[in-house]
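Accompanying notes for the structure given below.
A single protein chain has been omitted; all remaining protein chains appear in their positions.
Chain lettering (A and B) follows the sequence in which the chains are written, and residue indices restart at 1 in each chain.
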Amino acid sequence: MPQLIIDRREIEVPAGTKVIEAAARLGIIIPRFCYHPALGSVGACRVCAVKFLEGPVKGVEMSCMTAAQDGMVVSTTHPEAMEFRRYVIEWLMLHHPHDCPVCDEGGHCLLQDETVSGGHGLRRYLGLKRTYRDQYLGAFVQHEMNRCIHCWRCRRFYQDFAGYRDYGVMQIGNRTYFGRFADGPLESPFAGNLIDLCPTGVLTDKPARFKGRRWDLERAPSLCLHCSLGCNITGSARYREMIRVEGRLNEAVNGYFICDRGRFGFAYANHPERARTPRLDGQEVTWEEACRTAAHRLTRISREYGPGAIAVWGSTRSSLATLGVLQRLCREQGWLGPQFFNSPSRERKVKAAISRLDAGVAVSLADLEKADFLLVAGADPVNEAPMLALGLRQAWRRGATVVVLDPRPVHLPLEFEHLPVPPGGIDLCLDLLVRAAVSHSATEGLLPEAAAAFFNNLSCEYPGDQPLQDRLVSLGMKLKESKNPVIVCGLDIVRESTVVLAADHSRLLRAAKDRAGLFYLLPGPNAFGAGLLSLAGEPSSPSYADMLAAAEQGRIKALVMMETDPFRTFAGQPQFLAALDRLEFLLVLDYLPTPLTDRVQFFLPTTTVFEEEPSGWVNQEGRCQQAAPIYVGGRPISQEGAGSHPPRVFLAGIPGGEPQPGGQTLAALGVALKGTGAPLYLEELDTWLAELNPVFAPLLESKVTHPGVRLLPEARGDYAFSHPNKATLRDVPDDHLELLLVDWTFGTEELSGYAPPTQEVEQPPRLTMQSRDALRLGLGPGDRVSLALGGESITLDLEIVENMASGMMVLPRHRQLAGQKFPEGPILVPLQNIHKV
Amino acid sequence: MNNQPELVLLKNRRPDRPATIEEYRAGGGYAALAATLGKRSPQEVCQLVLDSGLRGRGGAGFPAGRKWAGVKEDAEFPRYLIPNTDEMEPGTFKDRVLVNADPHLVIEGIILSAYAVSAGKGIFFIRPSYEMDAELIERELEVARDAGFLGGNILGSGFSFDLEVHRSAGRYICGEASAQVNAIMGKRAHPNKEVHMAHQGLWGKPTIVNNVETLSCVPGILRQGPEWFKGLARTESGAGTKLYCVSGRVCKPDVFEMPIGTRLSEILDLAGGMCPGAEFKAVLPGGASTEFMPKKFYDVEMDFEPLKAVGHRLGTGAIIVFDKNTCLVGATLNLIEYFARESCGFCTPCREGLPYIRDLLWRIEIGEGKEEYIPLLREMARHMDRSYCAFAPGAAAPVLGLLNYFEEEIREHLSQKKCPYKGLGIEFRDSLIPMEKTESTAPENS
Partner (left out) sequence: MLPQEIRENIQRLIEAAERPREQVINVFYILQKHYGYFSDEAVREAAALLKMTPLEVEEMATFYDFLYREPVGKFVIQVCDGVVCWMFHENSIFDYLCQKLQVCAGQTTADGLFTVLPTACIGFCDRAPAMLINGVFYGPLTPAKVDEIIAQLRSEHCDLVICK
C-alpha cells in the first residue's frame, strides 16, 4: 500500500492506483479528458500533468499514467504543471468551433469546464481552423466532429469496452477522425454511452437535442425499468417532459453505463395519449369522487357476491409501494389475488428462482464481471438484459470463459462457446458440465451429504452427438479449473426444472470450489418484489387465465387491473373481451396508454417512476433501490397548446397533473373502503412487508440508500437440493417445431414500446429457424412464411441461421404482433402449419 | 590522424552490387554463427554484447546488452526479434546502404542476436521506399536458408529461427519500437508505453526491437571479442564503429563507416568538405530530430557521451550539413511540416502543438513574424517533452536548436519582414502543403 503526499496531504492507496485516482480520493480532481475510471489510462490528452517534487518520479508527468509509489510528493498546482496544462487546453481549442451557444453539451461540458478553469480565454493561433464533415450515426447519437478533442474515449469504449466494431478512428495526425466507415446507424446497443463519455459536444443525445440546457433541466437519480437489472440512471425533465436519461454510477450494478433501451425508452412518460384524468363512465371526475365511487361499488359487490368475486391483477412494472399496498388491500378485503404474473409458469419460475437465491450465492452484475467461468443457461443477454452482455464482456476481457446453453442464435460482443441446445436439453448440458467439473470432489468424498446425493442423481449419459459431446467434455474440464464460476439463468424460455437446477448446480459448484455464484434474469423491473410478495401470499393466487375464466362464468364480478396490460397476454382471444364485458365493475389504473385505458368505464391515472414520489424497486439479485422523483407530472408544455408558450389554459392545478402514484391511490381507496381506522398503508408499509415476509426486514433497519439494500436471506447451510429427473437432449417430436417467443433489445419490451426513439430503431418481427429445418420445410432465405397458431395465422419474413438449435422456431413477442394470440409455452407447431407464401 | 580505420560493417561494400554469401563467408562471415550456436549459451552471448558496450544505433543509444537482459531467462515463448529497418528519420540512409552492401552480415547479426534472447522468429520491418532492399533481403534469406543458417535446428545446434520481411506502408512513427509492434500486428501504428516490450511485445510475447546497424555489430563482437569492439572507438565511453551518413551541402554525400567518436570535422572532410562556394553554417548531427549545431561544435567527437556533454544527441548519426546561404528558419519549417504531417495524432502536444509551431515558423518565414512568437515557440517546443512518445520531443529539437543558436536569424526575418535569404539560395516554397487548408477528412464512403 504505497503512501504518498498530494498537495501536502498524505494518502495511502492500494498498489497500482494511479496518482489521478489517489488524488480523487482526497477530493482533488485533477483535470482529465482521456482518463475515465471505467476505461482506464491511456495518456493521450496530457491535461492531467502534475509536478512530482520528490520520490521515484521527478518533474512534470501525467498523473493518469503514473502509479502511486511510496515517497512521492506531488503538487497538482505547481506553476510548471499549470502552465503546461494551459498549453494543452490552448492546443485543444485551436480548432474548436467555439459554438458553445448552440451546443447541447454546453453546461455539462468537460472541455468548457477546463477551458474556463484553466483560464484560456484568447485564441492566439492565427491559422485557419480544421473542419470535418459529420456523419449520420442513427437515431440516438448526433455527430459534430469539429468539437473533437481526440481523447479517444469513444473508440476505447465502443471497441474495447463494449466490443463493437463499426465505429472507430481514421486518418492520422491532426486529421484524426472518429466515426464510422460510412454514414449509418451505430450497431451497438450501448452506443448511447458515447454521449455520456464524450467530454465535449461531438457525440450528443439526438432525441434530446436542443430541448434544454443542463441547468434548465430538473434532474434526479432514478432507475431504469426496462429490464430486471435495475441499472442506475439520472433522469432529466423540462417543462413537464422527460428529456433525457444518462447512466449513473453504481459500482455494484451497472458501473457507469446503461444500454440504449434504458437510455431512450423513457419517452412513454411523455406519451401524448397517456390518460391523465380519473374517468368514470366516460366522464372526467375528481379523485375524491372516483375513490368514493370505486369504494362504494366494490363494497356492494363484495357484500352481494362475497369478496371472492373481486379479483386483482398487478404486474412487475409497479413500484414496491404499489405492489405492497395492493397485496395488503387484497388481504384485508379478502379479494382474489393479487396476481402479478401474466402466466402461471412465469410465476412458478420467478418463485423458484427467488426462493433459491440467498446472500451466499447471489452475485451482482459487478461480481459477475469478476467471475472466471460463466455458464449462461437459457439467456440471450443482448436481447433480454443488454447490460448483462456488457458485464459478460468485462469478465471475458479479464480472461473468463463464457459458455451459453441456449437454442436461440445468441450474439454476444465477445468470444464465447455457444451450445445451441433446445430448452429441454439445457438441463442435460448443465448436468454434464458441472458433473465433470466436480466429480473429483465427489469421488474424494469432499462434498457435503446433500450435495453428494444430488451429484449422484445427475445425468451422466452424453448425448449421441459427437461434436457436442467433445465440446461438453472440454468445457467441463475448463469449468473444473475455474475458481469462481457463476451460473446465469434466464427465466424466459427455459423449462421450470432449469431454474431449480441452476441453483442446485451453483450450490454444488460452491461446495466443490468455495466460490460460485448464481445470477437470474427476471421478467420485469420489479419481478423480484412481486415474487417476494407472491411467495408470502399463500395459497397462490389464481392465474390471469383462471380469473378470466371465472369472470366468463360469472363467478368473478369485479376486476381491478393495477398497471398491467392484459392485451399483451390475451389479445386476440375472443373470450377475453367477452369476459371483461360480463364484469359488473372493471377498474383500470395505469400510467401507460394501453389499449384498455381508453376502453374502460372506470380509469384512474397513475404516475410513472419519474414523477411525484420516490419509489422502491427490487432488481433480479434482490437489491432494493430507490428512484427519486424528477419532476411534478402533468401534460408536457410541448403538447399543451401545441407547444406554444405560455400555455393558453389557465387552471389552478397543473394541466394533466392528476395522475397519482399507484400506492397512494390504492391507499386512498383502502381508506375509502374501511373508513376511519384504516391503516397507514404507505407509512407502515415496510413494517407490514417485513411481517409478511422477513426478507423485507432490512427495509426497516436502514433507509434504502445507494447502492441499494439486498433483500436476501442469509446463506443457508442446509440447502435442500432437488431431485432432478434424468435429463435428455431432445424433447420435441420430429413432426413439430417448438416455437419460442423471445425478447428483442428493441420492439418487445413493454415500456420502451411506447417511446418513439426506440420505436424508430426496432426491426420488424421475423421468424427465425435453423437451416436444416428450413430445408425440411422447403423454405429458403428471403421467403415469407405464414404460421398457423391456434386458429389464426400470421405472416412474417423468414430468417435462416446456422447458430441455433434445430427443431425450433424463434419469434419475438413484438409489439407489432400485438393482436396475435400467443398460447402459453412450450408451443409445439406441427410442420404442416408452416407455409411459404 | 589515424591510419585507414578498420571497417567492420562496410568492409564488403562494393560500388555496384551487394556482396554475395560467398564473398561474405570468404571474409569470415558466418564463422561467428558456427562458433556460437550451441557452443555458447545465450546468456554468454548477451554478456559479451553487454561487455562490448554496444549501444543502439536507431537513435536512442540504449545499450543493446541491457535491452536483451530485459528478456528474463524464464520469460515466455515464443519470443520475437524485430530488426528495425524503418529508417524514416530524415537524413538517414545508413541502413539502406548497410543492407545493400552486405546483406549476409545483417542476416548473421540478426540470427546471433535472436540466439541471445532465444527468439524463434524475426520480423524484418522495412519501409516501403526500400522495396528493392526488401526484395534483396528476401532473396538472400532464401540463400541463407539453403545454406542452413535459417530454419529448424540451425547447424545442428538445436536452435531454430526464421526471419520474414514485413513491409510497412510508410509512416515515420512506425520506426518507434512499440508502434512498430502494433504495425506488425495489423493495428494502427500508435506507440504503446503501457507494456514492457521485453515482457509483452509482439502478440503479447517478449520482443526485442533493434536497429539493423546495431544487430550487424554482433557477429564482429562474437568473433573478435568485446575488447576489440570497444577498442575500435575513438572515445573512452564509446564502442565500435558507426555508420555516419553525410548529406546536404557537401561534395560527396555518402555513408562513412568510422570509429565511433570520430570528430565531426574529419567526417565532413571524408565527405569532401563543403560544396564549391558553400560556407559551413550548421549541421543536424543525428538526423532530423536533433538540434542544429553551429560552427563552434565543428570538432566535436561524434559519439553519444561527448555530444550529450555539449547538450546534443548522436541520434542516428545522420549528419545534415547546411551552408551559409540556406535559411534555417525555412529548414526548420520544412522539418516541422514533415513532423506535423507524420504525427500519429494520439497525443495533444504533438497533434496540435506541432502544427501551431509550424504556423508560427511559417509566418516568420514569410515576413509576418512577431517578436512574441519567439518565447511562444520556445515554450511550446519545450513542452513537446511532455508528449506521449519520443516523436514530439524529437520534432521540437531542430526548433530548439534554431532558437538556441540562430535566434539572430529569426530576428532578421522579423526586422526585414521577409526571408533574408530570398534570392540567395534556398527559401521556403509554400507551394508544397498549404497546411491550414487541411479540410474535411470524413470518409465519404458509400
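Quick notes
Methods note: a residue touches a chain if its C-beta (ideal position, glycine included) is under 8 Å from a C-beta of that chain, and two chains touch if they have at least 3 such contacts.
All of these numbers come straight from a predicted model, not from anything done at the bench.
Seen in the complete assembly, the chain not on display touches A, B. Interface note: of B:Arg79, B:Arg341, B:His383 or B:His413, the residue touching the hidden chain in the full complex is B:Arg341. One of B:Val8, B:Met88 or B:Met302 touches the chain omitted from the figure, and that residue is B:Met88. For the chain left out of this panel, the touching residue among B:Ala114, B:Ile137 or B:Ala189 is B:Ala189. Contact with the chain not shown here comes from a single listed residue; of A:Gly40, A:Gly55, A:Gly168 or A:Pro542, that residue is A:Gly168. Only one residue in the set B:Arg145, B:His166, B:Lys324 or B:Arg382 touches the chain that does not appear here, and it is B:His166. Of the residues in chain B, those that touch the hidden partner chain are 87-93, 95-96, 127-132, 166-172, 183-189, 203, 245-249, 253-255, 284, 288, 318, 320, 322, 326, 330-331, 334-335, 337-338, 341-342, 344, 425-426, 429, 431-433, 443, 445-446.
Residues touching the missing chain, restricted to chain A, are 165-172, 180-182 (touch as defined at the top).
Just so it is clear, only the chains that are shown with their structure count from here on.
One inter-chain figure worth recording: chain A and chain B are separated by 55 Å, centre to centre, where each centre is the mean of the chain's CA atoms. Against chain A, in their complex, chain B makes its touches with residues 171, 188, 193-194, 340-349, 351-353, 355-356, 359, 363, 376, 379-380, 383, 386-388, 435-446. Note for the complex: chain A touches chain B at residues 41-47, 49, 60-62, 65, 83-84, 87-88, 91-92, 94-95, 124-128, 130-135, 145, 149-150, 152, 169-177, 179, 181-182.
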